[in-house]
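Supplied in C-alpha cells, the structure appears directly below.
All protein chains but one are shown at their positions in the complex.
Naming follows writing order (A and B), and every chain is counted from residue 1.
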Amino acid sequence: MALLEVRDLEVEFAMRGARLKALRGVSFDLDAGDRLGIVGESGAGKSMAAYAILNLISEPGRISAGSIAFDGRVLNTLPAEEMRKVRGDRIAMIFQDPMMTLNPVLTVGAQMVECLKTHRTISDGEARALSVQKLREVAIPSPDARFDSYPHELSGGLRQRVVIAIALLLDPAVIIADEPTTALDVTIQAEIMGLMLDLCETRGVSLILITHDIAVVSETTQRMLVMYAGRVVEQGETRGIIARPSHPYTRGLLQALPQRNKPGAELNQIPGSMPTLAELPPGCAFHPRCAYADDTCSGGVPALRTLGKRLVACHHAERLK
Amino acid sequence: METLAFLIRRVGQAVMVMLIISLIGFSIQDNLGDPLRELVGQSVSEAEREALRDRMGLNDPFFVQYARFLGNAVQGDLGTSYFFKKPALEVILRKFPATFELVLAATLIIVLVSVPAGIFCAIKPKHIGARLIMGLSIVGISIPVFLTAIFSIYLFSIELGWMPSFGRGDVVELGWWNTGFLTGDGLEHLVLPAFALSSIMLPLFIRLIRGEMMEVMRTEYVRFAQAKGLHPRRVLFVHALRNTLLPVITVGGVQIGTLIAYTILTETVFQWPGMGFLFLEAVNRVDTPLIIAYIIIVGLIFVITNTIVDLIYTYVNPMVRISGVKG
Partner (left out) sequence: MSTLQRVWDSNFAYQFRRDPVAICSALVLLAFVLAALLAPWIAPQNPYDPLQLDLMNSKEPPAFGGQGNPDFPLGTDDQGRDLLSAILYGTGISLLIGIFAVMLQAVIGVSIGLVAGYMGGRVDSFFMRLADIQLSLSTLMVAIIALAVFQAAFGPQRYEDLAIFMLIVVIGIAEWPQYARTVRASVLAEREKEYVDAARVIGLSRARIMFRHILPNALTPILVISTVQVANAIVSEAALSFLGLGMPVTTPSLGSLIRSGFEFIFSGQWWITTFPSVVLIVLILAFNLLGDWLRDALNPKLYKET
C-alpha cells in the first residue's frame, strides 16, 4: 500500500446557485520517499488538489466525492481535530509566495515555535533551539538573529527558506510544494529548488511538486500528472511522458519550452487559453485549442484510459505515438 | 532609539497642531471678546477706555498679543469666564471627569461588543445571527446619535421608568476628580448616555471588523497557519485578529474627533454635566473665554489620544517600527 492514496477525488464549488467542479476524478499514489509532479496552467485545479489533501478547501467549496488515504487512514472523513493533527506534522505544505505566506506581525521564531508547541510537548528553550537548528539546515546566515526577525526584514529568498524550515520542522512524511519558486527571482529559483529537493531526499520525505513548469517536473520527479480544467489528462512515469507525450496538451507544454526550440525560432505556444470552469466546452475541454480535434472530441469527454505504462485521456492518443 | 525618533517626530506634529488650534482660539478672542465690556461698565469715557486698552496691551501688534496669549495659555491661564467669574480652565477641568467617564464607558461598549460581533459575522457570514446583526447595523448607522438618545429617554425613562432621564446621579469626590463609577446611582445614570454615545460607532465598527476579518481570512498566511495544523482558535486570535485590528485602530484614531462631537449631542440630551454641555451653554451666553478654553482643551485631548493611538498602532504593527526610521 502506498503512503498516500488519492482516489477519484472531486471538489465542487457552489457559486450563485450553480455547482462547479474544480476537480474531477483525480487519482494517484505516492510512495514513501517518492517525488510526484503535478503540472498544468493556472486554474487547472492543481492547488485545489493540494488543499483537498489537507482538507483545507474553504466555503463555498467542498470535497464532493473520492477518498484520500494516508498511512492507512482516510483523511477526508477524519474528525476536524484529528485532521488538524496531521497538518503540519505528518503532511506539510509550502506555498507559492513567501511574501504572503508568513504573517507580517509575528516574528519568524514565533511562527516556528507555535507549530512545534501545537504538535509536541516541548519547552520554550527546546523549541527555540530546534527552530534555530532548522533555520541553520536551510542555510540561513546567523539563524539565531533571524529567529527574532520579522518577515519583512528578510529577502524573498530567505523567507522561502524560512517557509521550507517550517515545513521540515516536525519531520513530516509528505511535503506538498505549491509553486515553491515561482514568486522568487529567477536567479535564486534553482538554488531554493535544489535546497528543497536535497533536504527531502536526505530525510526521506515524499514530495508533491505542483508547478506550471513542465521542465522543473521533468528534472526532479519520478512520476507526474498533467492536469487540464480540473481533470487529469495524462499520468505516469515522468521519463516516459517527457520522452513521448501521448496527450496533445502535454505535447504542447513541452513544445512551448524555450530549450526545445531553435534559437531565433518562434516559440510554439499553445493557441488560446484555458476555459474557466463556468464555461467549459462540451466534450474534451481541450479540443478548441487542439490540433488533433475532430467531431468525436466535441462529442464526448474522453475517459482516462491505460495506454502502455501510462494513463491518458484523449480520443486520439494513438495518433500521437 | 527607533521609538525615540518616532516619539520626537510625533510630539513635534502634536505641537504644530496645538499651535494652530491656539491661533484659532486667539483669533476668536481677538474678534469676539471685548474684555473691557466685562471689566468696566458703559459709564467710562472714551479716553479712559483707550488708556485702559493701552495698559492691557490691547493695542499691541497681533503677534505680540498672540505671544502673550500663548505664554498665558502654557501657564494654564486661559482667561476668566464671564459667567462663572472663575478661571476658564478651572471651570472646564471641573467638568472633565464627567465627559471622560462617559467616553470611557461608550468606548468600552464599542470595543467589547464590536470585536466579538464583527468576528462572528466574518466567520459565520451565513448564520442567521450574523445576517441579523448586519441588517440591524445599517439601520443603526442611519439613526443619528441625538435621536437614539431622545428615544432611549422616552422609552426607558418616561414610558418604562427604568432609568433616570438626566444628570449624572451621585458622584464620589476623589481629590479634584469626581466619579460616578463608584455609586449604584451614578452607574445607573451612565447606562443610557453611554449606550446612546456608542450607538453609531458600534455598527460602524462591527461592519469594519467584519470586512477586514473576511479579507484577512482569505490571505495566504492564514491558510499557511491552517496548513501548519494550528488550532482554529490560534489561527483566529493570533494570526487573523492582529492583522484585522491594524486598519481598525487607524479608523479608531480618525473617529476620535467624531466621538468628541457626539459627546456634545449626548450631553445636551441627557443634561450630562460635562464639557460639551458646558460648551453649548457658553455659546449661548457668548462666554468667549470659556469657548476658547473648550476648543483648546478639546484640541489637547484630540492630540494626546491620537498620539496614543499611533503608539498602539506602532506596537501592533512591526512594519511601521522599521519604516518609521527609514521614512
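By our rule, a contact is a pair of C-beta atoms (placed from the backbone, for glycine too) under 8 Å apart; a residue touches a chain by one contact, two chains touch by 3 or more.
From a predicted model like this one, the values you see are computed outputs, not experimental measurements.
Just so you know, the chain we are not showing touches B across the whole complex.
In the complete complex, the residue from B:Ile150, B:Leu187, B:Ile249 or B:Val316 that touches the missing chain is B:Ile150. In the complete assembly, the contact with the undisplayed chain comes from B:Ile138, out of B:Ile138, B:Val172 or B:Ile308. Listed for chain B, the residues touching the missing chain in the whole complex are 17, 28, 31-32, 125, 138-139, 141-147, 150-151, 153-154, 158, 165, 214, 253-258, 260-262, 264-265, 268-269, 279-280, 283-284, 286, 288, 291, 295, 298, 302, 306.
The rule is short, and it goes like this: only the chains that are shown with their structure count from here on.
Averaged Cα coordinates give chain A a centre that lies 52 Å from the centre of chain B.
The residues of chain B lying in touch with chain A in their complex are 219-221, 223-232, 234, 238-239, 242-243, 246, 316-319, 322. Note for the complex: chain A touches chain B at residues 54, 56, 84-89, 92-93, 95-97, 100-107, 114-115, 118-119, 150, 152-153, 163, 166.
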